[in-house]
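Left out: one protein chain. Kept in place: all the others.
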Amino acid sequence: MCTTKEVASPLTPHIATVTKIIDETSNVKTFQVVFDDPEVLENFGNMPGQCCMLSVLGVGESMISITSSPTRKGMLEFSIVKVGRLTEVIHQLDVGNKIAIRGPYGNNFPIDEMKGKNLLIIAGGIGLAPVRSLIDYALDNRDDYGKVDVVYGARSVDLLCFKYDIFDRWPKIRDTKIHVTIDREEEQWDGHVGFVPAYMEELGFSPENTVAVTCGPPIMIKFVLQGLEKMGFKDENIITTLEMNMRCGIGKCGRCNIGEKYICVDGPVFNLSQIKLLPPEF
Amino acid sequence: MNIVTENLRKTAAKLLQDKEVEMVIGYGLGSEAVRTQPVFITSPEDAEKLVWNPFCANGLTKYLSDLKTHAGKIAVCVKGCDSRGIFRILQDNIIPRDKVYVIGIPCTGQLDYAKLAAKMDVSGELKEFAEKGDDFIIKTSKGDFTVKKSESLQDKCNTCEHHNPVVADYMAGDKVDLPSVLDSYDQIKKLEAMSPEEKTKFWLSQFERCIRCYACRNTCPGCTCRECVFDNIKPDWVGKEVNVSENELFHLTRAFHLAGRCVECGECERVCPVNIPIMLLNKKLLKDCKELFNMQTPGSTEEGGSTFNEFRLEDPEEFM
Partner (left out) sequence: MMANKSLKKDQVNNLLNKIAQSSQLIAPIRSENITRFKPVQSGEGVVLDYQNSVVPPKDYFFPQSEKMFSYDTSDPSWAITPEAGVPNRVLFGVRPCDVKSILLLDKVFDAEFRDDLYIDKRNKTTIVAVSCNECRHTCFCGAFGINPGQAEGADILLTDLGDRYLVEVLTEKGTTLVGSCSDLFADDDGNGPAAKEKAVAPAIEKQMKIDLEGVKAKLDNMFDHPMWDTESLRCIGCGTCTWVCPTCHCFDIVDFNNQSAVGYRYRCADSCQFANFTRAAGGHQPRPSKKERTRQRFMHKLRYFVDRYGDFGCVGCGRCLEKCPVNLDIAQIIKKVKEVG
């Protein structure tokens, strides 16, 4: 008597296989995955800034940003911090294991509005992961964007993510400067030492034709926003990502609401003038 | 205004004025004539909000657990049944005795909201009430109503063990001189006499209605675990699905966690939105503990109150 449903299910995941695992730091791993059904990735249409619900069937789901740019075809990359029940299990996966994915969810960085502008990316720790999709998108479409400056830091050299990008790949690209810093002096490190917000101010950036994008721990964001304000950046040109506990990813379960916005569909990307309109609940 | 209300207001105002306590938790008028709501008075002027009437059904002792980190002393109004909850919370080391000021209120019974709603218009504002023999005259903004006390009391008030609080730093009224009526557990005996099939049928039909609101748990002065076992996902003791199997596990587990500790205040049953007779479970365990271990109703005295945390040589051991 039961009949099939007429509408495709937005909550049913697709199955993917882990094809590569990179140990970024002691508690961060990057997983490269390929959907078992190639049509899924062909039609995925993910944009920089979007996220997916990742899950190990039987354990649970978690919203993780897609760190790879859609210009890098044939796979998706997710960088995952081991911080809870599910991520602990994900960290135990091997190449060849399965993972369930649904998405892409959320809005994306305003890549069209950013065309022709300089990009100033300020990130800390794992915060580089969501903006990495934007950086690679811009660098893969180099002519469409102006100067790209990345100010990136972590507590120690060990905790720097994507070392192969920040030290090798990105600096080789024209008009692209990566400014790396760590919080405290370390042997074998002769780069900059100091907190990210301070380093950003030290370097100094003009707001002229520039969009600033920042992502990282809340304390860093707080000081970065102060610094950007000092340097004359307008609220509409300062972009960040908001994070809340998410469950459905499709704007229905109510968990990630701030005021009338759902971070999973109206975010996670917001500019500062939009954030100032939200109730201060994060 | 009755003398208890007067005393409550005067005492609360003075305690706050003298900064002897930071907060007084008591009863205030509710949004319907026959309801009160818990009020949290923090300034002497607000003491006027306190009332005492036969609609003060809520037990307020659980708030001591919510507010255990609140700076300063907290005063709380308790009836006899609620006052056992004070000892429960103290015996479970939730809050130290010197942080609590107990305002005791002698009580001759609380009226049942559902019973009243079937007899009168319960909306509007309460103006006054009076007791004349078995008659209760309730004057509200919607009219004057007379109900029979014997027909309108909460069921639990027919077997009231403590008309007067078992502990009080201040008594807001004269002690009630009525005999203590202990539950003879007749209802329990009826259930005990049922066959296993009959019992299963009865209980599953009750648990099937449960909507897992956890109002029973949240209002219980004995349920003060920092991380409740039913909220744990690791391990996942009780799933979040709402079905008769999970519901049964919830109720039976909670009853056993309270065995030997439940103070028989009856709040769990009162707050249940779907009328599950939760107290039947608790009373069964109370009856068994009283028979097996010669236990008093937990919370009746300052000492003890936690039968399964004690071992005595004279405990029954016919199973050994």
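Chains: A and B, in written order; residue numbering restarts at 1 for each.
In the analysis below, contacts are C-beta pairs under 8 Å (C-beta built on N, C-alpha and C of every residue); 3 or more make two chains touch, one makes a residue touch a chain.
As the structure is a prediction and not an experimental result, all values here were calculated from the model.
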Of B:T146, B:N243 or B:N294, the residue touching the omitted chain is B:N243
If the hidden chain were put back, which of A:D94, A:D112, A:D143 or A:E260 would touch it?
A:E260
So one chain is hidden, and I want to know which residue out of A:K20, A:K98 or A:K115 touches that hidden chain in the complete assembly.
A:K98
Logged for chain B, residues touching the omitted partner chain are 30-32, 35-40, 58, 62-63, 66, 114, 121-123, 209, 211-215, 217-219, 231, 233, 236, 239-243, 270-271, 273-275
Across the whole complex, list the residues on chain A that are touched by the chain not included here.
1-13, 15, 36, 55, 57-62, 81, 83-87, 98, 100, 243-245, 247-248, 250-255, 257-261, 265, 279-282
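The definition used in the following text is that only the chains that are shown with their structure count from here on.
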When centres are defined as mean Cα positions, the distance from chain A to chain B in whole Å is 51
